[in-house]
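Have a look at this one before I ask anything.
So, subunit A:
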Amino acid sequence: MGWNGLPILTLITWAPFVGAVLIMFTARHHPLAVRLIGAVTTGISLVLSVAVYLAYDTEAAGFQFYEKIPLVPALGISYEVAVDGIGLILVLLTAIIIFSGVFASWTVQTRSQEFYALLLVLVTGVFGVFVSLDLFVFFLFYELAVLPMYLLIGIWGSSAQVRPRGIFGWAMRETGVGSKEYAAMKLTLYLLLGSAFILVGILALYMAAGGSSFSFLELEGAAFDPVLQRWVFLLFYVGFGVLAGIWPLHTWSPDGHASAPTAVSMLHAGVLMKLGAYGIVRLGMGLLPEGTHDWVWLVGTIATINIVYGALSAMAQTDLKYVIAYSSVSHMGIVLLGAATLTEAGLNGSVFQMFAHGIMTGLFFALVGLVYEKAHSREIFKMGGFGRMMPGIATAFTLGGLSSLGLPATSGFVAEFLTFLGAWRSAHSWWLFPAVAGTFLTAVYVLRVVKQIFWGEIPAHGEFHDLPDARGPEWVALGLLMFVIVLFGMVPWIAVYPIDTATVPLLIRLGIRP
Partner candidate 1 sequence: MNAGTLALAALGLPFCSFVLLAVALPLRRAGRAAGALSIAAIGGSLLASLVLWRTLPGESVELTWTWLPAEGGPMATVGILVDHLTASMLVLVALVSFLVQLYSLGYLEHETPPALGRYYAYHSLFAFSMLGLVLASNFLQMFIFWELVGLCSYLLIGFWYTKPEAARAAVKAFWVTKAGDLGFIIGIVLLWGQAGTFQFSRLFQMAGDRTLPTAGLALIMFLIYLGAVGKSAQFPLHVWLPDAMEGPTPVSALIHAATMVAAGVYLVSRVYPLFLLTPDVLALIGWVGAFTALLAATLGLVQADIKRVLAYSTVSQLGFMMAALGAGASDAGFFHLLTHGLFKALLFLGAGAVIHAVGTNDIWQMGRLARAMPQTMIVFLVGTLALAGIWPFAGFFSKDAVLAGVWEGGLAIPFLMLALSVFLTAFYMFRVVFVVFFGPRHAEGHAHDAPPVMAAPLWILAVLTVGWGIGLATRGGGEKAHGPEWVPWLATALAVAGIGFAWLTYQKRVVTPETLARAFAPVYTAAVGKFWLDDLYGGLYRSTLLGFSRLVGWVDRYLVDGLVNLASAWTLRWGDGLRRIQTGRAQDYLYGIAFGLLLVIVWGYWR
Partner candidate 2 sequence: MGLQPYLILAACLFTIGLFGVLTRRNAIGILLGIELMLNAVNVNLVAFARFTGETAGLIFTLFTISITVAEVALGLAIVILIFRVRRTVEADQLHLLKG
């Protein structure tokens, strides 16, 4: 059980939940206590995640830190948690992001108690997804991670300006495009649609395997019919793909990320989108090897569309948050492309990109939140010369941007490079070219934004004078994220060793490695 008798994954998962309960019942009208509870409970998760990471045995393949408690034995439902290399990295990512998210949203004023409570509940859901081996419990955690988002965006979000135009202008006017309520509704409906597909897929596999167990380990042993595999893989791909932002089902993500409050954007773009990719890799590829081979051409091709299309869309935006949101669409393409290559390099790159992009986009959204909080504007082309007033934020933004465009010595490069190698070795070697083109497009839009906002002269209209730099608690978030970006960029093997213990068995299962 667990690690030396300590149910460490359970502690990581439920610590934020306990924090949420404590916040709701003990910290009324004590804003500082709310934040401290949040910081302490997520801090516990972070410390334990690092402990799990350090204690993980990179010599042994398979799942580690296994715990199991039967819940409904008649249906084969149990609370069964463990991590392998992929889960390990993603648990660590989640812990880092939420810990910095707590600090990045230190200045939330309205209803901070409820805000933090919901945020922590949501994080429990995310941790749960990454550690669950039982598909029923997996699904429960998945929904737990999606639903609080509606309230978080609908109440604490901010609206954008979108002018309804084009042949569907009337439709956009009717749906109220641009408002935060619209974004919250769109995101929730989209993700629930996706989870419906997932549920059908899970139930189909459960029934096909004899209806005796939801355990991933049991299902892994079952041999499914190829036709079933083909259809269920498609269900998983669409269902999880919505969350991973695959084209053309991605349009919830720019609106959702742009409207969400800082910590929620960080968590959502940083971790929840990975949850979709994780689902495709874990359930789709892990359970359905033949289905994977049937559909991998589609996964990879759409991923290349994501890369180029997302980057071009990001270039066209004038709202800073939309730029970052579209960049996530582009970078998730790298994640799925790496997975679709079905090579060791590509899969390692895919998981590495999940981590790298999570940290990078977390940093970005934290910074955009800070800039917005201080300048009260997200209009890129109205800003300028902020580097002089907020050098710290400018430095962090530049670092995030460099990781985004895949500059070596940042974690983004390792991920992209591994993916490139995988793409060239895959069955569809042309995937390499759009992927590389995407890095150039990223360089164009990222540096353009950096130059526009932080370089040059402060605009003469006098709106932006004496803006402060980031302060105390905010620096905890920024510093942690920047450190992780550079650390994993310079010494990538600390992540690649554990990831490799999960991807190689996956390749063996897919019949690519003997």
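Inclusion criterion for the candidates: all candidates are chains of the complex that A comes from, given by their letters.
One rule holds for everything that comes next: a contact is a pair of C-beta atoms (placed from the backbone, for glycine too) under 8 Å apart; a residue touches a chain by one contact, two chains touch by 3 or more; residues count from 1.
None of these values were measured; they are calculated from a predicted model.
Chemist: Check each candidate in turn (1 or 2) and state which touches subunit A within the complex.
Modeler: Selected candidate: 1.
Chemist: Applying the document's contact rule, which stretches of subunit A touch candidate 1 when the two form their complex?
Modeler: Result: residues 162, 165-172, 174-175, 177, 186, 247-248, 251, 255, 309, 312-313, 315-317, 344-345, 348, 385, 387-388, 391, 402, 405, 407-409, 413-414, 417-418, 420-421, 424-425, 429, 432-433, 436-437, 439-441, 443-445, 447-448, 451, 454-457, 492-493, 496-497, 500, 504, 513 of subunit A touch candidate 1.
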